[in-house]
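Presenting chain A:
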Amino acid sequence: MSLLNIKDISVNYGRLSALRNASLTLAKGDTLFVTGPNGAGKSTLLKAIAGVVAPKSGTICFADKNIGGRTPEDIARLGFSMVPEGRHVFGSLTIEENLRLGVGMRDDKDVAERELETIYSVFPMLKDRRYQTAGVLSGGQQQMLVIGRALMANPQLIAIDEPSLGLAPKVIDDVYAVLLKLRDTRGLTLLIVEQSSARATMTGGRMILLRGGEIVLEGDARELTKSDALKAAYFGYGEHH
Partner candidate 1 sequence: MTKRPSIFLRTVSTPLILILVLACFLALAALVNSGPFNQVVIDAFVKVTLVVGLYVFIGNSGVISFGHIGFTCLGAYATAWLTIPPMMKKMALPGLPDLILETKLPFGIAIVLGGIFAAIFALIVGKILMRLSGIAASIATFAMLAVINTVYSNWERVTGATSSVVGIPIVRVVWPYFLAAAGAILIAHLYAISRSGLALRAARDEAIAASASGVDIGRERLIAFIISAFITGLAGALSAHSVGVVTPDTFYLNLTFICLSMLVVGGMNSLSGAVMGVVVLSVIIQVLRQFEKGVDFGGTVLAIPNGLQEITIGIVMVVILIARPSGLTRNTEIVWRRWPFKRVSATAGS
Partner candidate 2 sequence: MTALLQILFDALSLGSLYALGAIGIALIFGVMRLVNFAHGDYISFCVFALLWPSIDAAAIVFAGQLPAYLLIPIILATGACLSMLSEVLVFRRFRNANPATMMIASFALGFVIKYTLLMLFSSRPKSIDLWSELALPVEILDARIPLLQVITIIITVLILAALVAFLKRTRFGLEMRAAAENFTMARMLGVRANAVILLAFAISGMLAASIGLILVTQTGTVDIQMGSSVMLVAFIATVIGGLGSLPGAVVAGFLIGGISVLMQVILPLEVRPFRDAFVYGAVIVVLIWRPNGLFAPRSAKQRV
């Protein structure tokens, strides 16, 4: 039984086509890397799932429900957590308030406290500064905060747009360690957009390559990176799959 099932979705911005006939499926506990050059439609794919942009055609099913046309909040409440590009922390809220927002859909005091402790144990830095406003955090700390916040909801699927962007290598390692641990212990499903395929090679999992709004390549992350097909497809010469 697949958790996420996308069939033939296309997204347009005005007359501009950003995504064409993309299909993919994800089962619980899967890891999927989405890679590709700038403007390939990676972020658009995530936004379409999150309900922020409306697909022109195609269907998206998540947790056995057709989520086409649902609002972002409804989709979030089904267990989809999204970390969009650009680290959207709420700068005027404290770190703890930011985190508490994440648990919104299950506003049970005990649950909130327990999740909060879990996140704090993963990112102790956040606990140290819990009563400061999030606006003062550095880029890397903000990234930890948004990922922590997305995890507060104890989602079934977390989609992260470029988790490594602007982070120190050590921090990237920490972030991935957390994500993989949650995948292995809780069965968290990962959908990660990365521009480079290096991380996918280390972590393993499946990978798709988007270019010009289309999925041009799909397969096991390690095997794909070993072959020349990825490079060829990435830069667009030779269409041999």
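These made the cut because all candidates are chains of the complex that A comes from, given by their letters.
As a working rule, a residue touches a chain if its C-beta (ideal position, glycine included) is under 8 Å from a C-beta of that chain, and two chains touch if they have at least 3 such contacts; residues count from 1.
From a predicted model like this one, the values you see are computed outputs, not experimental measurements.
Checked against 1 or 2, the single candidate touching chain A in this complex is 2. Considering their complex, residues 50, 52, 71-73, 76-77, 82, 84, 88, 90-93, 97, 100-102, 104-105, 107, 135, 149-150, 153 of chain A touch candidate 2.
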